[in-house]
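Every protein chain of the complex appears in place save one, which is left out.
Lettered A and B in written order, each chain numbered from 1.
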Amino acid sequence: MSLARHWRLQDERYKLIGKECAACGKKLFPSRDICPHCGSRDLKPYRFVGRGEIYSYSTIYQPPAGYEAFVPYTVALIRLDEGPLITAQLTDLDREGVEIGQRVEMVTRKLREYGPEGLIVYGYKFRPVLKG
Amino acid sequence: MRSVSIIGIGQTEVREHWERPLRGLAVASITAALDDAGVDRADALYVGNMLSGELTGQEHLATLIADFAGLRGIEALKVEAACGSGGAAVRMGYLAVASGLHDLVIVTGVEKMTDCEDGLVTEALAMAGDGEYEAMQGLSFVALNALLMRRYMHEYRVSHEDFAGFSINAHKNAARNPYAIFRRPITREEFMSARMISDPINLLDSSPVGDGAATLILCPEDEAQRLCPTPVTIIASATATDTIALHDRDNPLFLQAAHESAQKAYAQAGVGPEDIALFELHDAFTIMAALSLEACGFADNGRGVELAKDGEISLQGRIPISTMGGLKGRGHPVGASGVYQIVELVQQLRGEAGANQVNCHVGMAQSIGGTGATAITHILKGPH
Partner (left out) sequence: MKPDREVGIVGYGAYIPRYRIKADEILRVWKSIDTIHLEEKSVPGLDEDTATMAIEAGRNALKRAAIDPQEIGAVWVGSESKPYAVKPTATIVAEALGATPHTNAADWEFACKAGTEAMQAAIGFVGSGMARYALAIGVDTAQGRPGDQLEYTASAGGAAFIIGPKEESLAYLEGSYSYVSDTPDFFRRPHQFYPQHGHRFTGEPAYFKHTYYAAKHLMDELGYTPHDYAMVIFHQPNSKFPRRVAQRLGFTEKQLKPGFLVEVIGNAYAGSSPLGFAAALDEARPGDRILLVSFGSGAGSDALSFTATERILKNDDSLRRVRDYIARRQEIDYGTYCRYRDNLNSH
């Protein structure tokens, strides 16, 4: 069972905590040790609000092993308000469908289970903004 | 640095090789290439492969293959760059000869994908992307490409049907390649009604998985004339990388690594896109074909699909691609494809392409890892 692998990513998966580069000010998600924009190693934790808009999306009909129970499900690239793109599933979708540019917000949902006896992995997904 | 030539090629059919194991496929292609080159030994073996561990429980692959190919004892290393592993192996073989350290090098790309069921293969292929931040979110490799295709369609206002030409062209050429997995042409109607995998990518946008192996024999250009009547020379070899995840790209719709790799290759060879007679590009998906053409200077951004619509990618067109079927028609045993590309270019440049023959002297191949994270470009020149 890969327990530590998922446990160590909880700050990112539960709270969207990435990094902010003290040198160039860019916000980074996920976390890194070296700023890809300016090369600085002076990075501090930064919590993203969890709002953004859809950059692109796709509905999956042929899933990787472990995600069969959710098919069909929709994944997306989302442009977070603070700048970075994030890859995540969309959830709580209406039958009307999804549009590029649509505003979305982060929620915490089940990403997958490792069988009925195994770990449940929770993480970020995005849904159309409920209100406000 | 020495100039490097290809004096032998070998390949297996791409298909579900139920009877053949991974090592057997590799050995078959190596034997064929050694026979083609008229040699029976080598200084080194570089094996391109992505999934031997994940799907067949075998790592340490090159050493295993060297032993079973009758080459026990030589330098042997596996090279991995996801679906660009084949191109990466070619790159390593090129470096070994160009550097002067080896005089006879075997480059093999091999992949066995059909021993496992779909879900496991899909899971394994997703490792070409970011395991924690793309794959763990439930994305398949197809889905990553689908995100690109949908964004492309949105930004450039093209339709799904505009991509049909890539698939139709590939199948048409594959039908005339005895090594290809698909042996019949497809129609536009079939393209439009194919089953959706990760929308907008349907079954006929996607290259098929399969088993296969392809091999090159490399030596210094000076030696090549002595050993081979029709040596093909590598006049450029260049690699570039980009972010592994789509979400880290500055502009996901521009394959920056493919662009830089191609630019470096053009500079090395002293040519430009206009000098390239044919381009074995990495058409893992129709969207990749369009983006590759754009990144390498054959079309402006967003105009790649027009080359498919206007027939410019056909054997008679301005820039023939997938001339022996490409990844789409010949098949995409992922780690092997990059070597198949070179094998097919050599066939073309030697005049051995049969019904798919293009009139050519300089050809280009580009092998891509992931969604454009690694790009390895080679430009080849035919014998006079």
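By definition in this document, a residue touches a chain if its C-beta (ideal position, glycine included) is under 8 Å from a C-beta of that chain, and two chains touch if they have at least 3 such contacts.
All values derive from a computational prediction rather than experimental measurement.
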For the chain not depicted, the shown chains it touches: A
In chain A, positions touching the absent partner: 10, 14-15, 69-70, 89, 91-92, 94-95, 107-111, 120, 122, 125, 130-132
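Basically, only the chains that are shown with their structure count from here on.
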Length of the line joining the C-alpha centres of chain A and chain B, rounded to whole Å: 32
For the chain A and chain B complex, residues of the former touching the latter: 9, 30, 36, 55-68, 70, 73, 75-77, 84-89, 100, 111-112, 121, 123
Residues of chain B defined as touching chain A within the complex: 118-120, 122-123, 126, 130, 132-140, 142-143, 146-148, 150-151, 154, 195-201, 243, 245-249, 252
